[in-house]
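Every protein chain of the complex appears in place save one, which is left out.
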Amino acid sequence: MDIVRAPIEMEASKLPSLTVGEVYVDTPRMTTRNVNVFYGDKMAIDNVTLDIAEKQVISLIGPSGCGKSTFLRCLNRMNDTIESCRVEGQIKLDDQNIYDPHIDVVPLRARVGMVFQKPNPFPKSIYDNVAYGPRIHGLAGHKDELDSIVEASLRRAGLWGEVANRLDQSGTSLSGGQQQRLCIARAIAVSPEVILMDEPCSALDPIATARIEELIFELREEFTIVIVTHSMQQAARVSNRTAYFHLGRLVEVGGTSEIFTNPHHELTNSYITGRFG
Amino acid sequence: MESSPHTSSAFDQDLYEMSEKVRSLANLVERQLKAVTQSLSTLEDKGLDKLIRRDKKVDKLESEIIEQGVQVIALRAPLAEDLRRVLVIQKIATILERMGDYARNTANRTKVILAEGPEAVPVTNLQQMAELTCEMLVDVMAAFDNVDAEMAIKVRNGDVKVDKLHTKLHRDVVKSAQNNPDQIVANVHLLFIAKNFERIGDYATGIAEQVYFLANGTFVDEFRPKADKTSWNA
Partner (left out) sequence: MSEPQKGIITPHVAISRVNASLAARRARERRFRIYGRIAIGLALAFLVTLFVSIFTKGIPGFFQYYVTLEVVIDQEKIDPDGDLSVQSLYDGDARGIIRSALYKVTGAEGRSGRKAAGKLISKGAEQRLRKAIIKNPALVGQTVAMKFALDDDADSFLRGYISSAVPEKDRRISDKQIEFINKLQKLNLISYDFSDYLIFGSASRDPEIAGIKGAFIGSMLTLAVCLVLAFPMGVATAIYLEEFAPKNRITELIEVNINNLAAVPSVVFGILGLAVFISIFGMPRSIPLIGGVVLALMTLPTIIISSRAAIRAVPPSIRDAAFGVGASKLQTVMHHVLPLAMPGMLTGTIIGMAQALGETAPLLMIGMVAFIVDIPGSVTDPGTVLPVQIFMWADFAERMFIHKTSAAIIVLLVFLISMNAIAIFIRSRLERRW
């Protein structure tokens, strides 16, 4: 058989002008409307409109450089740290425009927590890692309260049993999977409403990955979760909805089972079935 | 086949092989049906034993396809269109194997009819019915090749004709049995053969539904037209 690979540039002509599938939901926690993101002159996100439903997991998938991570980082303004980055359009958390100039980014990030690709615990004790957020936001009135926040967060992250008797050890002494669960515990310790996860399992082995996925599955009862992943299986396993990004556009969004069994757009199908990317 | 090849060429190769195998299985079953039809319409034994032996090959090919499907699912984790293709090919293989079984069963019964004295059996409609089902099989496989849902639906709707013929044949055979009570054994077998072809027609519609699923990712939701009234006949 002849293999003729279509370069991704050629795929640009196939991009839909409108996202395929239902971008709106009945109970949105976050809404984005016509969002454009630029790095300098380069457009990284092109007119993305998407609702993020409350207490659901939505996966953002797509080939490298498709803008899914950029989009994720817009949701808690982590892009602010990049000087050349400019965001247009409207992103709302509940009814508040998070790019409103009057909005303080500190409480925003307390409401929209984040877990990163590489487990990045602070080089401090396990306890201090989890207690850091509550401390800086003044969530705990006294030591006992802080203790209970730490314990509850570690329990919810499924890590309490493994670290209960060594809370004073360094967070970096844990295994990769444990470190990532510690980072999740750290994120949920400030009781966020939304948790953003940027390829949280890409540095982990399959067992650790399975535990994180199980954790995400449990957390969706309490939190709204947006997860960027390169693993389609992972998106299929943990999410309610899946959004496919391509060259900065949101090509298709829909129920995860629908996207993975019967995608409607040609690009989505090509990506999911492994025809490029 | 597909719009563009996979990044993994081995995956393409696997899917290609599976499609080829199910095609050759369909060809084999078609050959079985044609052979038994010939013996029936001429009321002569035209290699019925050979046909019966050949059914083993049908079974073997079917299990090969199922096995390869399992392997592809395990190793390549197909999704969307690819996943549907693997599943549909497996399902079609199973259906084809059942069709093959009916062909063999029909061959066995034909042998009995030939032994019992074939003068009094009304085979004219039967031949037409057999040819029709065979045609359905060929058409539905063409639909599979082209992933053509429209054509598949046409095949599916064509089953009405088979049903109608079956109803007619059923009446003929019952009449013939009443007229020739001493030929009752041959007529009973003929009745079963008629039923076999009716089932084969149904299976062809089953394949058509699989092709529809392969093409659209959804199942045919409209109710299938039926014209088999034998169950309500005296």
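A and B label the chains in the order they appear, each numbered from 1.
One rule holds for everything that comes next: a contact is a pair of C-beta atoms (placed from the backbone, for glycine too) under 8 Å apart; a residue touches a chain by one contact, two chains touch by 3 or more.
Computed from a prediction, not measured in an experiment: that's the story for all the values here.
The hidden chain, counted over the whole complex, makes contact with A.
Residue A:C183 is the one among A:C183, A:C201, A:V238 or A:V251 that touches the chain not shown. The residue from A:Y39, A:Y99 or A:F122 that touches the chain not shown here is A:F122. Remark: the omitted chain is touched by one listed residue; of A:Y39, A:Y132 or A:F217 this is A:Y132. Residue in contact with the omitted chain (choice from A:V20, A:M114 or A:L267): A:M114. Listed by residue number, the positions of chain A touching the unshown chain are 76, 78, 81, 83, 106-110, 113-116, 118, 120-123, 132-133, 136-137, 172, 183, 186-187, 189-190.
Methods note: only the chains that are shown with their structure count from here on.
Measuring from the averaged C-alpha position of chain A to that of chain B gives a distance of 50 Å.
Across the complex, chain A is touched by residues 2-9, 11-13, 16, 77-84, 216-218 of chain B.
Those residues of chain A that touch chain B in the complex are listed here as 1-6, 232-233, 236, 260-263, 266, 269-270, 272-277.
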